[in-house]
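Removed: one protein chain of the complex. Kept in place: all other protein chains.
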Amino acid sequence: MGIEGEVLAGLKDRFGEPSFRSLAIVRDRVVKIVIDRKDLVAVCTFLKSKFDMAHLSSIAAVDWRDHFESVYHLTSWSRNFMVQINAWIPHDDPHIDSVVPLWNGANVHEREAYDLMGIIYDGHPNLTRILLPKDFEFFPLRKDFPQEVDRQYVSRRKIGGG
Amino acid sequence: MAEMWINMGPQHPMTHGLWNLRIKVDGETIVDAEPEIGYLHRGYEKIMEVREFQKNVVLTDRLCYVSSITWSHCYCLACEAAMDLDVPERGKYLRVVSNELQRIASHLMWLAAYGPDLGLLTALLWALRERELFLDLLQLITGARMNQNYPRIGGVRNDAPGDFEKYCAKVIGHFRKKLGEHEKVFEQSKLFQVRIDLRKLDPYDAYPEMDFQPAVEQEGDSYARYKVRVEEMKTSCDIILQALHKMPTGPYRVKPPRRIEGEGFRRTEDSRGEALFYVIGDGDDRPYRVKIRSPVFSNIAAAPLMMRGNKVADVVAIMGSIDVCVGEMDK
Amino acid sequence: MDLEVVAFLILSGLEVGAAVMTVTAKKLVHNVFWLAVTLITIAGIYLLFLAEFVAWIQIIVYAGAVPVLFLFGIMLTRRKIMEEPHESQ
Partner (left out) sequence: MTGALIDLFGWSYALASFLLWIGAQLLGLGNWISLQLGAPSPGPLEGMIGFVTGAPLTSLVAIILAINILLLWATAFHLLIVMWIERKMYSRLQDRRGIMLGLGSSEILRNTLGRIPLIGRPFRKASHLGTGFLQTVADGVKLFQKEVITPASADKWMFHAAPVMIAASTLFLFIAIPWSDGFWIMGSRLPNGDVVNPWGVLVILGAFSVAPLSILIAGWASNNKYTLLGGMRAAAQLMSYEIPMVLSIIALVVFAGTLDPFQLVRQQSAPLTFGLGPFGTVQIPWLPNWYIFNPILWIAFVVFFITVIAEAERIPFDIPEAEAELVEGWTTEYSGMRFGIVFGFKWLRAIAGAALIAILFLGGWSGPVFAQVWIPNIASPGNLWPIPILPQEFWFTLKIYAIFVVFVWIGWSVPRVRIDQILNIGWKRLLPLSLLAILLATLARGMGWF
């Protein structure tokens, strides 16, 4: 059993099978788990203490129209493996707990996700817009944000294709 | 003297682009710092959602104009991970070669910019002089000196010319001599960073077959970062020569599927740190969501930590050693 | 009238004026500037008395160093040294 199986077994042991939406091995040394938002901090704390996940590579927010996902890519340098955590967030209540207390590096990534996708990270020390102007009102990466390029692109393809 | 805030940017020689570092000084000592970014935000992740997978390579090239190939390479790897696509061996080797050439060119550009930061304008011209040779090599293999648009999902755009190895060996032999001169003219001050080489830890492409030692320094101050970059240039020279030596024959590209159902991510060792692309496809020929993780974006967040307690004159040395590229930072 | 007397009158007039300005000027740097003018004119008066060495030492030590030391001392201790432009927000 490699490190991937060890991680999966450890997670199942600690939290029980039903609290995960899915558990999978993506490829060598990469594990993907899907959880609900309420379990996020507990799972992260467990992974950090048990498997020495010292590094948070990135936080990506995805809009799946019916729900949001906040995707965390965690790395353990000492054990040399990665975990991808997809945390589900309901669309009408985009709140999730912040992981800044665990990883300081999450600070800017959570601000970026808030800035572009509008997910509110509870407990973040300074959750303000980082890339867009302070007075911007929308969250551009959401699927319901209209994209002007979209129209141009379609029309150009139609003209080109006849 | 009273404490005061000083704007270093958005138009300032230190910034190397368009961002603002506000520092709070007490006399000459920095009490606090606060980076303000986003001046160059172009909405990359949104734009990429409406372009086909293959066409996005052009965009990812423009993420950072001094290290284009490494970025499009990372994007192609992520797409391939999502497609479960295997790249032919020769394609992998060509990617390694172009990647390392680009890394050297990028590091030389950094060295060129770092010299004037420290008051050494001579280093600028010396580093640019050497960079020219590597740009020539890149031009030889890709046809362009900037924004090369070279990696493709499923391989690379074109094969290397026949006598490429000869030119590479010549340039690298010359460069190794000159690098010694550059090392003589540099020196500077303190702070921290841990260096981990993804080419070893999470190998991609033909890197597993290469024999090299990643450049690592224990201290983690500006001088250590300078030494890491210089060591990396030497390592890259070794890797290029090895890859050209071991390069197999055969096809260099396969045709990828147009549509992706599923998701994938890959990290690579960019010139500036850990680059990560996370690509999701929903079965369309365009990505449903692309997430770009820029190393500079993460490093710049550590600016307040690195600044506190240092002198105003250290700001340039510290921020310069991070090698800020605003294009990839603001996406 | 003797040329030396004219020079002495001009210098001493300047000196007294500058000394008054030193005391009355509102801004710190103005005070120091006038102080330097006072000290330099005193050096000029020394020159008139043919005390060249004292004159040049006066310029090196008093005109060159002392005002700057005053300025440093006060700048490093006072809370507000420059007019802040109107904050836009």
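A, B and C label the chains in the order they appear, each numbered from 1.
Quick note on the criterion: a contact is a pair of C-beta atoms (placed from the backbone, for glycine too) under 8 Å apart; a residue touches a chain by one contact, two chains touch by 3 or more.
On a predicted model such as this, the values are computed, not experimentally measured, just so you know.
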### Message
Using the touch definition from the header, name the shown chains in contact with the chain that isn't displayed.
### Response
B, C
## Note on the structure
Answer key for C:A18, C:I42 or C:L71 versus the chain not shown reads C:L71
### Message
For the chain not shown, which residue from B:M8, B:I141, B:V171 or B:I280 touches it across the whole complex?
### Response
B:M8
### Contact footprint on chain C, counting only the chain that is left out
27, 29-30, 32-33, 36, 52-53, 56-57, 59-60, 63-65, 67-69, 71-72, 75, 81-83, 85
### Task
Considering the whole complex rather than only what is displayed, give the residues of chain B touching the chain that is not shown.
1, 4, 6, 8, 12-14, 25, 28, 115-122, 124-126, 129, 185-189, 311-316, 320
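Everything that follows uses one rule, which is that only the chains that are shown with their structure count from here on.
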### Message
Let me spell it out: compute each chain's centre from its C-alpha atoms, then which one is farthest from chain B's centre?
### Response
C
### Query
Measuring from the mean C-alpha position of chain A to the mean C-alpha position of chain B, what distance in angstrom results?
24
#### Entry: Averaged-CA centre spacing for the pair chain C and chain B, given as whole angstrom
57
## Note on the structure
Residue numbers in chain A touching two or more further chains are none
### chain B residues touching chain A - in the complex, by the definition given at the top
37-38, 41, 43, 45-47, 49-51, 81, 196, 201-202, 264-265, 267, 274, 276, 278, 280, 288-289, 291, 293, 297-298, 300-302, 330-331
## Note on the structure
Note: in the complex, chain A contacts chain B through residues 26-27, 29, 57-58, 60, 62-63, 71, 73, 77, 80, 82, 84, 105, 107-109, 112, 116, 129-133, 140-141, 145, 147, 149-150, 153
